[in-house]
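What you see is the complex with one protein chain gone and the rest in place.
When the chains are written out, they are named A and B in that same order, and each has its own residue count from 1.
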Amino acid sequence: MTHPTADSVADTLAALRDTTPLVQSLTNIVSANFVTNVLLAAGASNAHIDNAHEAAGFAAIAGGVLINLGTPDDGTAEAFTLAADGAVAAGTPWVLDPVGVGGLPWRTGLAADLLKKSPTAIRGNGSEIIALAGLGNSTRGVDSASDSGDAVPAAVSLLDQAEAVSASGPVDYIVGRSTDGPIGVTVSGGSPLLTKVTATGCSLGGLVAAYLAVASTPLLGLTAAHAHVAVASELAEHNSSGPGSFAVAYLDALASVTPDDLRTQARIERLDV
Amino acid sequence: MTHPTADSVADTLAALRDTTPLVQSLTNIVSANFVTNVLLAAGASNAHIDNAHEAAGFAAIAGGVLINLGTPDDGTAEAFTLAADGAVAAGTPWVLDPVGVGGLPWRTGLAADLLKKSPTAIRGNGSEIIALAGLGNSTRGVDSASDSGDAVPAAVSLLDQAEAVSASGPVDYIVGRSTDGPIGVTVSGGSPLLTKVTATGCSLGGLVAAYLAVASTPLLGLTAAHAHVAVASELAEHNSSGPGSFAVAYLDALASVTPDDLRTQARIERLDV
Partner (left out) sequence: MTHPTADSVADTLAALRDTTPLVQSLTNIVSANFVTNVLLAAGASNAHIDNAHEAAGFAAIAGGVLINLGTPDDGTAEAFTLAADGAVAAGTPWVLDPVGVGGLPWRTGLAADLLKKSPTAIRGNGSEIIALAGLGNSTRGVDSASDSGDAVPAAVSLLDQAEAVSASGPVDYIVGRSTDGPIGVTVSGGSPLLTKVTATGCSLGGLVAAYLAVASTPLLGLTAAHAHVAVASELAEHNSSGPGSFAVAYLDALASVTPDDLRTQARIERLDV
């Protein structure tokens, strides 16, 4: 039972920078470019392989797989299933980002099927986590209508399927399995400008896939991704004058943030779950 | 018979900021990211829902729907039809952006079918508006070969199908229905750098969908979107040194422009139609 700390996330960023994990992304057409740029900036690599012919095979090569339900069609939906199966078969960690689940019935069914394949980690906003857990069913498009803290019981219940689950918001709530049962942390900080640039959430999902490739536990990897985003976005907000310049400064900051920056600036606290 | 003015577009921006309308975009893979960032920056929200399973249902939830013909395939073409039907059934305003219509026969057929479903507003460049009206059939890819003023008769003729129509260019020509017949305005200003960044036109289409959700008439909503773009792009040009920095400054400016900025800087004149 080891809670992630600023020290352990700092060490995990150092491991990411040392190894440049390769992510396989299956993400939506709104975020595909930004997810890749975020991964490159942070110190990882990405290949967007989302066709049914190659999705399963590549999941055996990748260090981590992101499956994001943002803009599914019949073709990518098939690839999601194949990639998840390929990841499970190869022991590759994979992340489910249930964008829009709850309010949109077709993808909610896709998410339910994917959930049965035991994602390593799930990252969503509060509404999506609640919907995914079957505790609620309202979502306003792809934005969050719930406070992320309200999603903690849902996140804990999803530990039946996933090893770690996060609900993003002004404060991020993150839970994971331990030998002593569920444990959790919060990550504070970040910037409200993250909500004014599209794909910041989706790219956090990509970062989670990269961190899972190098972290000692899924909970630590998930927490490190959130902490990296929180610290970088604070720095970016300081260097920007609106959503356009924030997005640029955010990529610069993801690259410039060091393990020592996370060690001194990440605000991680234990959460009773 | 009320012509839009700088005052009425300023009030409409205030309404947009107060209500954060949710747009459903069905747009092309070149513009999907930028359309969403433009909507977030301007003060709206966006969900890109372009699969056939969810397009119709979401059109009942959205405040406005954008259907953009930039990169159609068989799947999204089906979703266009379903989204338009869903919007009409739910009374949700929707925008047709006929990218490339005229020179490209398949999508020209798609546009003809969509036109029968009575879009609330149509936004295109001069070539596209002329082609859509059946008054001409030449287009050079996705750029405009006609002066937008030449498209006014075509725009007026499209009022048989749509409530308001605009032809973008160095000066934007905008017409709409009124109880006294067609009326129109021009919006001047803007920046030539808008033509050096892709998806500025497509994202204007998205803004139109957002403004239709809050404006008292389609003509006012369409005009407010054009005016917001014109004023923001002038400011952005002032803060940029090329197309890359312009795109960044444009997003910042869309966010920073206030209703009072539109009131004092929007250049809107009556157009005899």
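Note that in this section a residue touches a chain if its C-beta (ideal position, glycine included) is under 8 Å from a C-beta of that chain, and two chains touch if they have at least 3 such contacts.
These numbers come from a predicted model, not from an experiment.
One of A:Ser8, A:Asn46, A:Thr120 or A:Ser233 touches the chain omitted from the figure, and that residue is A:Asn46. Between the chain not shown and the residues B:Ser31, B:Ser45 or B:Ser157, the one that touches is B:Ser31.
Against the chain not displayed here, chain A makes contact via residues 22, 24, 29, 32-33, 36-37, 40-41, 45-51, 53-54, 57-58, 61-62, 75, 247-253, 255-256.
For chain B, the residues touching the chain absent from view are 28-31, 33-34, 70-75, 100, 103-107, 140-143, 195-199, 241-245, 247-248.
Going forward, only the chains that are shown with their structure count from here on.
Chain centres here are Cα means. That of chain A falls 34 Å from that of chain B.
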